[in-house]
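Excluded from the complex is one protein chain; the other protein chains are retained at their positions.
Now for chain A:
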Amino acid sequence: TASVKRSLGNTILVNPAQQKNPILRCIHNVPYEFDDGVKCDYVVGATTGVLYLSLRYHRLYPNYIYGRIAALSRMYLLRVLLVLVDIEDHHTTLRELNVAAITGQFTLMLSWSMEEAARYLETYKVFEHKPDDLIREKPADDSDFNASMTDTLTNIRTVNKTDALTLLTTFGSFAKMTQAPTDQLGLCPGFGELKVQRFRQAITQPFLIKDDGLSKGA
């Protein structure tokens, strides 16, 4: 349809019913235009449609959103229910919306200010074709040895950057650290007994604990 084609550009398509929504004023990183063909509230990508709901509005018209959710159940690949949390006592309402979104196959996104809500709309549009490398696991960067050693060692609770450097300069390599006896670790400045214990535990604890009885009770 026309609206889908047009949304391939860099413009957010807005349902004219949203004309008075103040969050429009907060959208400034991406252009938007009104389009009569839009079935949801905001089309922020070729396959992404957004329904917007402020909790204050929902309190006045509690049935409104259910109708909208039902009407859109087969459209768009990603259906977002963007909710503005603008009331204090939100527990019951949010509980209900959490469940409604799952049942209606919507992805719920919460925002706590107009700016934040608008930012989500902008981000969806801008990220439409962005590769997802940013949130994928990436192999450790080994170009900076000191930095990767620090990253590795600070996985242990209470070991910080300074401690990582102390270990490396005192023992020389990761292999030598693992072989250092407790007494010797305890002499490193900044290493109290607890830290030594945590370090030794991380080094000597088995990666895997096999227990054949684990699922027997289930």
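Assume contacts are C-beta pairs under 8 Å (C-beta built on N, C-alpha and C of every residue); 3 or more make two chains touch, one makes a residue touch a chain; residues count from 1.
In the analysis below, contacts and distances are computed from a predicted model.
Chemist: Report the protein name recorded by UniProt for the chain absent from the figure; options are "ERCC4 domain-containing protein", "SWR1-complex protein 4", "AP complex subunit sigma" or "Mitochondrial mRNA pseudouridine synthase TRUB2".
Modeler: The record for the missing subunit names the protein "ERCC4 domain-containing protein".
Chemist: Using the touch definition from the top, which of A:25, A:59 or A:95 touches the missing chain?
Modeler: A:95
Chemist: Going by the touch rule given at the top, which residues of chain A touch the chain that is not shown?
Modeler: 28-29, 45, 47-48, 77-80, 85, 90-91, 94-95, 98-99, 101-103, 105-110, 112-113, 115-116, 119-120, 122-124, 126-128, 130, 132, 134-142, 145-146, 148-149, 151-153, 155-157, 160-162, 165-166, 168-170, 172-176, 178-179, 183-184, 186-187, 189-190, 192-193, 201-218
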